[in-house]
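Note that this complex is displayed minus one protein chain, with the remaining chains in position.
What follows is subunit A.
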Amino acid sequence: MTVPHSYRILVIGGSAGSMPVLSALMEAWPVPFHIPVVLVIHRLKNVKSELGVLLSDHIQITEPEDKEQLLPGHIYLAPQNYHLLIEADGTISLDYSELINFSRPSIDLSFESAATAFGSAVIGILLSGANKDGAEGLCRIAAAGGTAIVQDPATAAFNTMPQAALDQCADIQSMTPDQMIRYLRNISTANKR
């Protein structure tokens, strides 16, 4: 069991059907939250999107620029049309390379880079979605000793994504949105310095 207060990053991935869950998480978000948070959500490209504003009217969610430093208490939303990678020095690198699983941003890439950068100090959460992006990456987080969580497929509007992760490897916890909220509150308390 990893020591909760050592977490350096929380990455949440979602696709089709993840918006209501994300909104519920944001609504109940524990403030202050002492870990940097990165949201990687599949969206259309070249359509101006106010997703950050839509998700929450009281928590600030920003789209990072390249090489921005991850800061505790901040919530970053992967920009449309770029992959978002976590560097070992705690900065964000954006990447305009090929689509992965038909997606850019790809959840797999963000998960994998977080696992490579921070090992066991990573929490990955994979929400509802209709493709398999994120499954491979979540397994990488688990393999590196991090905490890997999926939305309970029974509660997901599209269960393909969380189910793919559960099918692919062990060591993944399944949680309902309510359980996630409780879990995040515990983490937040445990990570206080």
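The rule is short, and it goes like this: contacts are C-beta pairs under 8 Å (C-beta built on N, C-alpha and C of every residue); 3 or more make two chains touch, one makes a residue touch a chain; residues count from 1.
Quick note on the criterion: contacts and distances are computed from a predicted model.
S.K.: Which of the following is the UniProt-recorded protein name of the chain this complex doesn't show: "Chemotaxis protein methyltransferase CheR", "Choline dehydrogenase-like flavoprotein", "CotJA" or "Porin"?
M.R.: Hidden chain identified via UniProt as "Chemotaxis protein methyltransferase CheR".
S.K.: Just name the one of A:A117, A:A165 or A:I187 that touches the chain not displayed here.
M.R.: Final answer for the missing-chain contact: A:A117.
S.K.: Which of A:V21, A:I41, A:I61 or A:I86 sits in contact with the chain that's absent?
M.R.: Touches the omitted chain: A:I86.
S.K.: For subunit A, which positions touch the chain that isn't shown here?
M.R.: The missing chain touches subunit A at positions 46, 63, 65-68, 79, 82, 85-88, 91, 93-98, 109, 112-113, 116-117, 140.
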